[in-house]
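A single protein chain has been omitted; all remaining protein chains appear in their positions.
Labels run A, B, C, D and E following the written order; every chain starts at residue 1.
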């Protein structure tokens, strides 16, 4: 007897387990018994989980294009709008291809502590029946859907960096940097934190949906990029107001909407845990949005839209590592802290230090990611409403979280610096000053975003 | 034996039931027997239902931000665009927080006929394993996902009101009004209609997805708001054309897309009932869109985009209370009636009465909601293709629907009037005339929507 | 014993099967036995499948409105933006109504080789418990969700044609043409290819998600439309740059996002097959986007955003017939080929032939559809990573694919030509030259897209 | 003939147009402009960046008229556009030597 | 030197530019304007509100030329911009006293 399709296999496995149970005798213990009595049957995906993971992958794509592209695009000047859109869209395309060729394999195979191997390069050996384990023993999802889901993470992370050097990077340089960065910075980070052999995973670092891998990683690369590319021509002299807060608001909203795929999807199952991650993603975001708004209102006199949505994004970032691990009230606290600190990081601190991180990738993603990663170590405590982890001590967990944060900062900081340098030497990072004046849209892409 | 995760509990419960059945003897009756034989096992959520409800909550958020924000924002003048976006986004944040703090508890606990209690304030006692009953006996969903889903309803309802006093309300007044309104008007209404102890629920009023709670409620509050704030400066003298029909069309489309979460999600299960609600939401909307378009074409000479999308929204509103209860052909009738009546309500009637309901919250949401609520009482009849309700008589049901409509109108009308007055006394409702001329974007938020 | 709700029926069926199996004796063969021993129990939908199909229908709507509307709208001049939005939105409304009245019945009933019957007109006899078979024996989904899903396909297909005669067609003509075209061209094509009695279905033509039915069909109708309506006034003399590449980029992104509903939804189940279709839809699109970008960069000097997103759409089109049938590496090849060929088709070839297909419906949808349909016949080969089909020979399958392509081209070409002619005679296809100069927005709809 | 150029507050357009048609002026041309003057602008804040916006939205009205009614035109504009608050705008009058109606080729007074 | 200001229909821009370059005019400046005149506007309806839109989109072309070719310039514009239908626009000619090319500081005829 062979099963060609997994749903049949599913029925069979269930039947097998139950039948075995039936014969093992009735009683509350028999399900346990059944599980033990049927070791040979490979688990098959639950279609509810599969449906949810398909949706989650789609949501993360939507949060990138058009979400992130619009969030960033709205904040640049009209003449650079199209360049930001092209950059984000192209990053998604390029990383998608790299991911299936070798990225997935480097991230999720092997026995290395820092990087995987090439055994699944070109997705070798993976079929529609292959499965990936979830966090629950015996529960699996189709490997293809896991590949898609993780692919969208690999796509959005380098796209986040775009904000830091927007309005001045050369398109060809961006493409080359992206290829190098995902290969040498992102895949190793993903492997370290999320793969069972990775050293931060083994250390017990908690990162539910990507605080270190995605946000600290991208935020730090952004800061280095802003420093190495230098300021935009005219920065601090000419006004550079966002050309369309409408687009930025659409983008922020889609980020929120899509982030449920990111955070609740990271639960890998459609159950109460995903619902908790969703709820936390709601409330932390709301709390951070209002925290930034009120702080700005109090200190600058106006409750701004840009502040409100920036706060919301800071909240989304901060709750990312914590989403399925802490309680809703902890998420409110987390959100408020992230909203206030990221506000100062993106305004006073940035101005004081004087770097030109065009769209505050560092102030929001890196700082927000650090806040989230550290507070996850605290708020995961059952006493604080968290779900708890085995053998938890607050000090111990906090230390582990701290180590993970430092590793992410250092790995991304040094790795990115080297790669920027390489790209600069090979093809040059910055567009010419004339190109910058004319706008990257015409200079690099030969098109204009608007012809009203 | 303990089960830590619900999916395991699920398997076990299933196994228990089946095994019991097996021993009770083979035959068509044993499933029944099994159900009776296993009273102790708590039902566990089906992951397909959970996946669907996670998605539904996300869809309702998307229909609010960016959906509703764009639908409304496109209709105001450029100088007020950003204010509308900020208002809608902030309402979502504020109500999200209130919801988890006490809103959910006030709406969905207790034994009161009009309002719940504080037993679940701060979501006390709720975990990832808590469940909420669906409309099918023995079928549950995780309580967290129900909280998220209902939260999005609480968020969108006050956001709907924004349209009525857009372009003139002070931002601080809006925030205060929102806090008061959800507390004193929305939560009680939700409790009365949707909670098993609520008096309209007990009366048998049918409101599948929120015709009374959401649309009549918001629409009536809108009318009162338009009256109490007074007309926009220049209303009837200066032209006030929509600044971007493109944004309005995007918003209307996202409303439609997201409304499937609203209506089909209100089925709480991913089954044929949800599919029926979805189908009805398709056809009523399409019928109403074309009905408004053709009526306008016939009477005004042009088939306008604004008319078409307004009709579609009117159809969405009208089908909301009816979605899972009537048949597809009934939905077409319902849509046509809503499209035509709302067209006249938002044009001739509004002009005749002379109030300045900026974006026709009353004409579309309140009138559409009334049409839908009443017609639900008729079209639910199996003879008319509806699914029927126990002990149905058309006259009786219609009377019940009528009572629910009147209660919603009165509750919202009086409650809102009092709250507007309170806000006006405390901080003032309207922005200064200069602020209105300059535009709320600069006056209230210190930003501009566009810098092309 | 009666079951009122399908989930109960589901449990019962499962129980029945398992119990029968239990009594048939333990062992790996009993599931098989169970299936045979329980012929009477009608299969009930899995809720995971239902959830996924509900989502898929929503996604296809979102890819049409606002997706396709924005993709097209951004490419026309400001003065015609609103007309494109109105056209797409209205097509969705009109076809939705036709679909439930007779479209579904004509497409998916009967015994005819070319067209169905009227047995399900007005959705006669269909209830929430009715089901539709999937591609897996014994697995069904609620018929209502299948109706919704297929309805969105019927809606988007005529909307695709809009791009070919944009900026010059009369709105009333468009509506009439749409009604005629879906009736006489689309429903028959859908019946031929997708219904079990259809002649191309029986021939074994592979079209996973609509390469022939949707894209070749619409693309050919577009070419005929562009030829029969003639060029836009000023074509080739006045510049006609896209008025908003921002909108086009949003549209392209939403097309990609929504296309997962289109392609992975066409699997009808939430399993590894859907995941494969999703993965292919990711990589083919990415490959085609970059292929067009690099080809343009190499030949025209700039990597344009319009080129990148056009390539992505070409990839989406090409992978449509292949999505669940080929492997990821095959999809990359497919995407590259589609990106390069469609680039030349939409630029050099179009310019050489001189027709004015405003938004390249032919060059992208028809050509991309042909590439996809033919290559599906090759790449489905297990040796090339495909899933294989029973009795496959490459030559034989390619021939079958070729026949299907030719049938689609001829059916759509001749049918559309006749229908354009009919509409032209009855009410005239083109707007007046003055109307064209003023813009269709004012001339036809009495509104403007923007009032900044 | 005279060429009257007026910079006004945007919301005064309809009133100015009405005042001009009331005295028989049947054509004019309007441009959106940004004005800098005594009227103070505002500050816009986008995250860390504060911009003092000193250019304010104004409308420029251009109207060519026969020399003899130029003063009446100026008075009409002043009357309709005045709010009494800073930033009401300016009117500049200069001469034109020739006017042509493109459609007919008529010139000067006939062209207006 | 003369300053020629022409209000034309938007879709005539390319033709006018070509006509001017044909007679040796190598520079001009274009502004999007809204025109009010004999040409009737249209009505826009947004739900219950009807607006009579009487300002129509036009382009304003400004070109400074040596005095001796001013008439030729006017004729060229008239020739290229005429459709014969109402709303074709106007041309106004006035004098300028000085012209400067910013790049070089050249003045008057050399600056054009």
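FYI, a residue touches a chain if its C-beta (ideal position, glycine included) is under 8 Å from a C-beta of that chain, and two chains touch if they have at least 3 such contacts.
As the structure is a prediction and not an experimental result, all values here were calculated from the model.
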item: Shown chains that the omitted chain touches within the full complex; value: A, C, D, E
item: Among C:198, C:289, C:307 or C:385, the residue in touch with the chain that has been omitted; value: C:307
item: Options C:162, C:192, C:240 or C:423, residue touching the unrepresented chain; value: C:240
item: Residue among D:13, D:28, D:63 or D:77 that touches the chain left out of view; value: D:77
item: Touch list for subunit E against the chain that is not drawn; value: 1, 3, 17, 26-31, 64, 94-103, 105, 111-112
item: Contacts of subunit C with the absent chain, listed as residue ranges; value: 75, 239-242, 296, 300, 302, 304, 306-307, 310, 346-348, 350-351, 360
item: Interface residues of subunit D (partner: the chain not displayed); value: 2, 6-8, 31-38, 54-55, 58, 60, 74, 77-78, 81-95
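Operating definition for what follows: only the chains that are shown with their structure count from here on.
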item: Chains in simultaneous contact with subunit A and subunit E; value: B, C, D
item: Between subunit A and subunit D, the fewest steps along chains that touch one another; value: 1
item: Chain centre separation (subunit A, subunit B; CA means) in Å; value: 31
item: Junction residues of subunit D, two or more chains touched; value: 44-46
item: Multi-chain contact residues (two or more partners), subunit B; value: 14, 18, 22, 46-49, 51-52, 55, 241-242, 244, 300, 302, 304, 306, 446-448, 450, 452
item: Interchain contacts (touch definition) - all pairs; value: A-B, A-C, A-D, B-C, B-D, B-E, C-E, D-E
